[in-house]
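Data block below; observations after.
All protein chains but one are shown at their positions in the complex.
For subunit A:
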Amino acid sequence: MPYFGSEETVKELKRALSNPNVQADRLRYKNYITKVIRYMTQGLDVSALFMDMVKASAKVDIVQKKLVYLYMCTYASDKPDLALLAINTFRKDCADPNPMVRGLALRNMCNFRMPGMTEYIEQPIVAGLRDKASYVRRVAVLGCAKMHSLQPNTEIDGIIVNELYALLRDPDPVVVVNCLRALEEILKDEGGVVINKPIAHHLLNRMKDLDSWAQSEVLTFLLRYHPRSDDELFDVLSLLHAFLQSAHAHVAVATLRLFLHLASAHPAVQADALLCTSAPLLATCGAASRELRFTGLCHVQQVMRSQPGLFGTHYKCFFCGYSEPTYIKFRKMEILVELVNDENVALVLEELRSYCTDVSPELAQAAIAAIGRIARTYSEKCLDILTGLLALKQDHITSAVIQTFRDLVWFCPQSTAAVCQTVEACVDSPQDSEGKQTLLWLLGEHGEQISSAPYVMEGYIDGLKTELSSAVKMELLTTAVKTFLCRPAETQDMLGRLLHYCIEEESDVCVRDRALLYYRLLQRGVEETRKVVTGPKSDPSMSVLTGRQEEPISQWASTFNTLGLLSGRDLCLQTAVISAADQPSNSTGKELLPDVTLSSPNDTEEEISLSLGPPLSHETFEKMWLDLEILHRQTLGSPRPRTAPDTLQAALQLVKIQTLAFTPGDTVLWKAYIYTRSTGTLILAELLQGDPQAPGSDESLVVSVKQQPVNQHAIRGFASILKSVLQTLNVDSS
């Protein structure tokens, strides 16, 4: 931040600091130093004072020392040559009889981020590791990590690593945890600190002495340890069981994560652990700190993906408090929708109903959408509420209700009749373009059941000149054509007027083109038009009938208690990219070639499971496709099935592979883009037929797979599933 007259200020400070009178008066001197730090925090560049501050560091006053050290650490990288002048003071302090002074000096000296620092700090660090004061040892251990980060590409110093491993047995708990942290950083290229059996059991036994921060960190390190036998596993788990109900939410959750990870082969143990942690998790959902509350809610939501019933009896905890911020209310509503059952549906609906009139239109709309989701199971009760809301005659509510109706009709065809009746009775129409489009879609799709459909439509056609949104106009065109198909007598005239207006007077090219398209289509005959215009009236995937499946815990355990969970899936992908880039151990050369020897016998025994997960937008897919490398390319050995595209899509969906896009059937270079998820990774793939680069495979399909993060086992599983699906389809079609 640029400050007015900053140069003046710095000059003045410099004058004051070098004034011998000021230097003699301790209080005044300290006051000036405080001032310097204050300006530094505000963003003023006070690096010009470095020399004066170095002098100040030689004083005995420890508070002043701390302030000056803070200053020097901030500016050391800008003034490396001047910083070297301070080193002597530091080295002298490192030999001070007071352990606090020793620790302070060592810590700050290691914080100098400038090249060439290593030679000065190495000796004090090594001495610090053997210091008799635990405070100095803590600092020295992390100093090793700092030293390594100064020269990341140098060879690892084996002596220091051994010393750090030895210090894992230190009596001071913080030293132990710091050793783990330092080793993790130093050995990052080799896969981090090794947790073998003696270390793991040593850590487990020390758990009680650690403070809560260290506990949760050790629990995270223990994720790496795989007990050899079931007996050992249960020993470990029983040692940790008490921590599942720790008063500190972060310890309880970290323990749960470890339980889910270690007991992945014992679903009963996992379920028990989830049950034990449900109380602390619920408590965080009611915590005084909003941020903690939100974090708790996100985790509850994740647990519910596998154990929907776990929080069923506590549904009242997820009623929104009126003073809560909107983002918490949104989460709570999402959870409430999942928790609905026969017993609580009435109460939950009544609660949701009261949010529908909230001041915030977003919240009101979300509440209405939530009722709509519940309506897929309890349609009658919900439709009553939704119809009641229409009586409020508030634009945003009406619009949201109509949109909810659309979704309901799409996912739950049995409610069509009731919805049509309500739409019929609804006198005032939505004002926003989204709502208008929705209403028009409903009229077009179910025009035969809504007797007033042509008249409502006529209103829109008459007001066409004042309509601004081209999307609404296009929807109107489609609706008019669809209604014409089922009720020609009433609509012929207005359709003619509409087409005439759109073709002759409309300035928007898209609308005009759409109108021309329909016009020409109608010229070809009504039956032709019907074939083109009418589509399925409800969701063909029938996801409602099968209901929401309980996902296996392994699906989400890897993201449990990480940041990704809180900020939605975008971050999740991003972090995956970063962590993949951060770990050069995943050497890309190795991964590029599908190497069979890489897989341990464990991997092949495991059944690969794919899942759909949240849908991916075209943009995200495209971006990721361009960003990622092809990890695997394989000829599938069977040609493209000569079935309708719908069949192919449906078949792939059956095995949880989502189709994003494909080229029309008769192109020479046929392509399709598909994606799926499997145990924490996202698999993107391209199917290609007639690739000129791959001669001899004119007939056969070639699949190219990209994945994030890399998991060879999942790719192989994916390829074999894909292969079998295509073969089956080919058999069927021939």
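Heads up, the rule we're going with is that contacts are C-beta pairs under 8 Å (C-beta built on N, C-alpha and C of every residue); 3 or more make two chains touch, one makes a residue touch a chain; residues count from 1.
FYI, contacts and distances are computed from a predicted model.
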Protein name as given in UniProt for the chain not displayed, "AP-4 complex subunit mu-1-like", "COQ5 protein", "Peroxisomal acyl-coenzyme A oxidase 1" or "Phosphatidylinositol-3,5-bisphosphate 3-phosphatase MTMR2": "AP-4 complex subunit mu-1-like"
Selected from A:Ser360, A:Gln414, A:Ser451 or A:Ser724 as touching the chain missing from the view: A:Ser360
From A:Lys197, A:Lys393, A:Arg520 or A:Lys623, residue that would touch the chain that is not displayed: A:Lys393
Touching residue (missing chain; options A:Ala254, A:Ile335, A:Cys426 or A:Leu616): A:Ala254
Chain not shown: contacting residue from A:Glu291, A:Glu448, A:Asp493 or A:Glu528: A:Glu291
Of A:Gly116, A:Gly321 or A:Gly463, the residue in touch with the unshown chain: A:Gly321
Residues in subunit A touching the chain absent from view: 1, 34, 37-38, 41-43, 62-63, 66-67, 70, 74, 77, 100, 107, 113, 138-139, 142, 145-146, 149, 174, 177-178, 181, 211-214, 216-217, 220, 245-250, 253-254, 279-280, 282-284, 286-292, 294-295, 298, 314, 316-317, 319-327, 330, 347, 350-351, 354, 357, 359-360, 362-363, 366, 388, 391-394, 561-568, 571, 574-575, 578-579
